[in-house]
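Reading through the structure tokens given below for one structure.
Of the protein chains in this complex, all but one are displayed in their positions.
Chain naming follows the written order as A, B, C, D and E, and within any one chain the residues start at number 1.
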Amino acid sequence: DFMNALDEVHPAFGVSEEELQQVIQNGIIHFDVVVDELLRSGELLVEQVRTSTRTPLVSVLLYGPPGVGKTALSASIAQASEFPFIKLISPDSMVGFSESQKVAAITKVFADSYKSPLSVIVVDNIERLIDWTPMGARFSNAVLQTLLVLFGRRPPKRPILEDIGFSETFDSELRMPPITTLRALEFVLREVELFKTSEERKQAIKSLEDAGFKFQIGIKKLLSMIEMARQEPDNVVQRLVGALMGLGM
Amino acid sequence: DFMNALDEVHPAFGVSEEELQQVIQNGIIHFDVVVDELLRSGELLVEQVRTSTRTPLVSVLLYGPPGVGKTALSASIAQASEFPFIKLISPDSMVGFSESQKVAAITKVFADSYKSPLSVIVVDNIERLIDWTPMGARFSNAVLQTLLVLFGRRPPKRPILEDIGFSETFDSELRMPPITTLRALEFVLREVELFKTSEERKQAIKSLEDAGFKFQIGIKKLLSMIEMARQEPDNVVQRLVGALMGLGM
Amino acid sequence: DFMNALDEVHPAFGVSEEELQQVIQNGIIHFDVVVDELLRSGELLVEQVRTSTRTPLVSVLLYGPPGVGKTALSASIAQASEFPFIKLISPDSMVGFSESQKVAAITKVFADSYKSPLSVIVVDNIERLIDWTPMGARFSNAVLQTLLVLFGRRPPKRPILEDIGFSETFDSELRMPPITTLRALEFVLREVELFKTSEERKQAIKSLEDAGFKFQIGIKKLLSMIEMARQEPDNVVQRLVGALMGLGM
Amino acid sequence: DFMNALDEVHPAFGVSEEELQQVIQNGIIHFDVVVDELLRSGELLVEQVRTSTRTPLVSVLLYGPPGVGKTALSASIAQASEFPFIKLISPDSMVGFSESQKVAAITKVFADSYKSPLSVIVVDNIERLIDWTPMGARFSNAVLQTLLVLFGRRPPKRPILEDIGFSETFDSELRMPPITTLRALEFVLREVELFKTSEERKQAIKSLEDAGFKFQIGIKKLLSMIEMARQEPDNVVQRLVGALMGLGM
Amino acid sequence: DFMNALDEVHPAFGVSEEELQQVIQNGIIHFDVVVDELLRSGELLVEQVRTSTRTPLVSVLLYGPPGVGKTALSASIAQASEFPFIKLISPDSMVGFSESQKVAAITKVFADSYKSPLSVIVVDNIERLIDWTPMGARFSNAVLQTLLVLFGRRPPKRPILEDIGFSETFDSELRMPPITTLRALEFVLREVELFKTSEERKQAIKSLEDAGFKFQIGIKKLLSMIEMARQEPDNVVQRLVGALMGLGM
Partner (left out) sequence: DFMNALDEVHPAFGVSEEELQQVIQNGIIHFDVVVDELLRSGELLVEQVRTSTRTPLVSVLLYGPPGVGKTALSASIAQASEFPFIKLISPDSMVGFSESQKVAAITKVFADSYKSPLSVIVVDNIERLIDWTPMGARFSNAVLQTLLVLFGRRPPKRPILEDIGFSETFDSELRMPPITTLRALEFVLREVELFKTSEERKQAIKSLEDAGFKFQIGIKKLLSMIEMARQEPDNVVQRLVGALMGLGM
């Protein structure tokens, strides 16, 4: 009976805390008001799933340039829902899978979710899930079609947070922008404690401001640059400013 | 013998009430006279199957933009026929099927239908059934060819209600339009009881009218927007008007 | 020995009366002199197979727009030959076949025919047999090549009546035109007894004539329109005229 | 040892008289001096294989429009060689073969030929052998490559007579033209005894001459037209002239 | 437990000294300051992996024209890290592998690396790994997608040194230029002791200088030319100058 069935899929159930934790490894830095707005929108959508009788399935597209934090933010919203079923579907756990193994793995997560009263599924990095490559516009049509059907299906309640760049039919869409202001940049620098003193930090920002520096950078790349700069303690400001300037805008 | 054969396929027979019910989940709202006209046309075609000796097979194409209610309306007409065999062929029940499994599943529904004196088959979302994608114009030719042959075959009586966007040779074609008038919009708002008072509803319509608002929206997307607006009870009018305005026309 | 071999394939032999009958379901209406001419040409070709020693194989292409009656006419000519071996090769009996199963099925019909002193094979709807689709110009090359070789092979006597739209090398070609005159139209209407009185019929034709109506319609679509009009007994003239006018020429 | 090996392949050896005979069914009519010239060229090439030590392999391309008699002439030359190994490789005997079965069948014929001191292989209708179709330029590359390699290989002595339309690298090329003169036409008509009297024949030719008739027809199609005309004994001249005029030049 | 697991994969562990050695067969010649700079950059990246907690995975793209020394330099940096896990992934060890065997082999190296606290993986010659060919833009999408996912994954610490020409998303990029100055050329000539006396060498350089010689050559091709010139001891200068001049710029 149903209870037994639940037991059977048990290992697939529950919240995959570890996986979610890993993609938010560096935390969420509130460098801009847009970060808070996105988190709030996510919260409302989760609420809609919990309460609306007409829309048990709500799909959301979270998009934006590479490295702006799509994966981390989606995972964050999912985690905050505290739903009994939260899962991350990501190409990382499917390396070396055949097309049909991927289809089966994805289908299984959705099938399992139907057994939970409330569930969130984060489908991350769809471009890699469907083996997309612009060379010859190749991709796995089988995986793509599976996702399209699953996104439109409406059995039990379940919001879907997606992080893709080319789909188009979602109930709602959220855009995650890159960092473009020195204020946000300074916020991040302070948060990660790159500089020993705040004078140093302000000086770095100042020199970028004086140079009339215009930029656009994802939080992911920014964090990576900061760690490289950290390697030469005597030279941090120069390394960081040089790397940022090298972005070429 | 034949009776035994019938017994064998028994589980496949009869009307799949549950499936049909699920796709009409939110009912049919008579927001425009076109809705009644379409339902009447469907009724006549069903009658033709019941009575004409020369045309035991009648195929109908029901088309229109995404989300205008094609699936729900087809299911509704099929259900009203009260034929002994009513089936929904939909990609939802074929997730993860291989090409040949899909062909077999579709062929089986048609084969089963030949054993019923009268039958309706709704072939829904053909784009997904044939794994269509505009990227590289890929699709399953095997499934497409199966459908083309089955649509043209004429064994026992059977109307086919299709919901596709690109086929061309049907006995008859019906077009389902999106919602474009404030009158139809108000009808829907009243029906789903989004606002607590009718003053609120009229005010919302008024403000759209004053803004010279022109729009085009499928009933499916409209219902989804309404549920999102419902999440913030203090702010319903503003949320709904904002979302509608955001459609950008 | 040979007699035994014949016994083995026995179920495949003989004339498949039922199949032929089914595709001529609505009979042959002699609505125009061209119908008689085509039937006469078919008769002559059948005669050539029976008597000529130099041309044991005669292939004929019967072509024309969709629905003009290609299938029914071919079956009619084949039936009239009264040859011991008459077969219809059609995609309807191969739904869900793999490419190699189709090739095998087609090859078998031809191989069986070689055991009969005289035979006719009607290869119907080649576009579907080869899984042709204009999207990406896809089709089964294996089936196409099989047909091309079989059409050109000349073992025992056997005429082939084909109904395709794109081949080119046949011994002879016959073109089946659509209906374009009010006289032919009236002939059909009388034959199928759509109207209760001949006054009604003449009136319908008159009103089309007065409107300067120009048209082009296959007999198949015409019969289908007639049956739809028949559904509303009080409104037959108007429904039929309306539908015909809707053809848009 | 070698003698044993010979025994093993014995059934594949020797001259396949029957097959050759079948493709020359209607004999060789010497309607033009070019026919004799082509036969003489073939004879010389056969002689070269027999005697030259430097060129044990001689490949010849025999090409021309459809139906000019390429197959029959190749078979004729091969037959006249009286070599111990004469084989016809033709798609007719490979209907329904998979790609690899075709490659194996072709390879086997060549392998067998190496065991004969002198051999001729006629590779007929290469377009069908390689499953060529202009739609999408599809063909079996495996079969094509097999042929290209085999044509260039030079183990024991062996001429190859080919009948293809698109290859290019042969030791020698012979072109087979269609019939274009009334003299050749009359020759054929006399040979096949279409008319009861030579007056009738001359009259037919006369009427074509008077009409300034220009034409171009393969011997194969001509023989087919003649047989059709023969069906209406009272009307032979008119039918034949009509059919010829219908060629449209 | 973990120790046992380590034992199991033991043969795959450790540093593959031999392989690394083989690709640096001809040593690293410091013909230009850029060589030292690249080695220093590599050293810093290795340091980042060792110490940073936020960036356990650092990926680097080392690119440049054919034969500039990408493979040798990558191997050199990897070797200098003295990490417990150093592996070279190269098409040389996968000749004749099927697509899925390649995916499995690559995946295994990364999986093994996760068991080491610190590791370097050099992915060499990605164009060959993915079977890239410009004719028809063909390549193995399965291998490409595997690499893209693995490059972005961040389990334990591990820098990746890549040597490809068309990827784009790496934490850092290093460009290896070809040799373009006579100074660098002379440096190499001295190092490999092509000439018996330094007078000879200077004379060769002089004659190139006088001719206004402009060039661009990878170290790999240059070493190959030098060895050819070495074959004719009496003619070394002339052979080398001739070959260099033949580069045509």
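Assume a contact is a pair of C-beta atoms (placed from the backbone, for glycine too) under 8 Å apart; a residue touches a chain by one contact, two chains touch by 3 or more.
All figures in this text were calculated on a predicted structure; none of them were measured in a lab.
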According to the contact rule at the top, which chains on display are touched by the left-out chain? D, E
Quick one: which of E:Glu17, E:Asp36, E:Glu209 or E:Glu227 touches the chain that's been left out? E:Glu227
With the full complex in mind, choose from D:Ile24, D:Leu39 or D:Val103 the residue touching the hidden chain. D:Val103
Tell me, which residues in subunit D touch the chain that this view leaves out? 44-45, 47-48, 51-52, 54-55, 58, 100, 103-104, 107, 110, 137-139, 141-142, 144-146, 148-150, 152-154, 169, 171-172
Considering the whole complex, not just the chains shown, which residues of subunit E touch the missing one? 22, 25-26, 66, 91-92, 95-96, 98, 128, 131, 133, 135-136, 138, 192, 221, 223-224, 226-228, 230-232
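The definition used in the following text is that only the chains that are shown with their structure count from here on.
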Separation of subunit B from subunit D in touching-chain steps, minimised, is 2
Cα centre of subunit A to Cα centre of subunit E, whole Å, reads 34
Counting only residues that touch at least two other chains, what does the list for subunit C look like? 138
For this entry, which pairs of chains touch? A-B, A-E, B-C, C-D
